[in-house]
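Of the protein chains in this complex, all but one are displayed in their positions.
Up next, chain A:
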Amino acid sequence: MNAAAQLRAIAARAWRAVVWYAREVSGEARYEHYVERFAREHPGEEPLSERAYLRAREEHERLHPNTSCCC
């Protein structure tokens, strides 16, 4: 492997790491984790759609507010 290709590979890996981190921190990847876990625990059943999952999560947060705050 020449230096340029090696550099490209490193850059690609760094970019993937950044995207992974951003998706995890922002909560965007949460639905995927839910689907994975659902498939493991309830094989053969149909998980919620992304929209339905987000609504359920929102409702859960409304009913279980996080009461810690700030500064």
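By definition in this document, contacts are C-beta pairs under 8 Å (C-beta built on N, C-alpha and C of every residue); 3 or more make two chains touch, one makes a residue touch a chain; residues count from 1.
The criterion applied here is as follows: contacts and distances are computed from a predicted model.
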Can you pick, from "PepSY domain-containing protein", "Carbon starvation protein CstA", "Acetyl-CoA acetyltransferase" or "histidine kinase", the UniProt protein name of the chain not displayed?
-> "Carbon starvation protein CstA"
Which chain A residues touch the hidden chain?
-> 21-28, 31, 33-34, 37, 40, 43, 50-51, 54, 57-58, 60-71
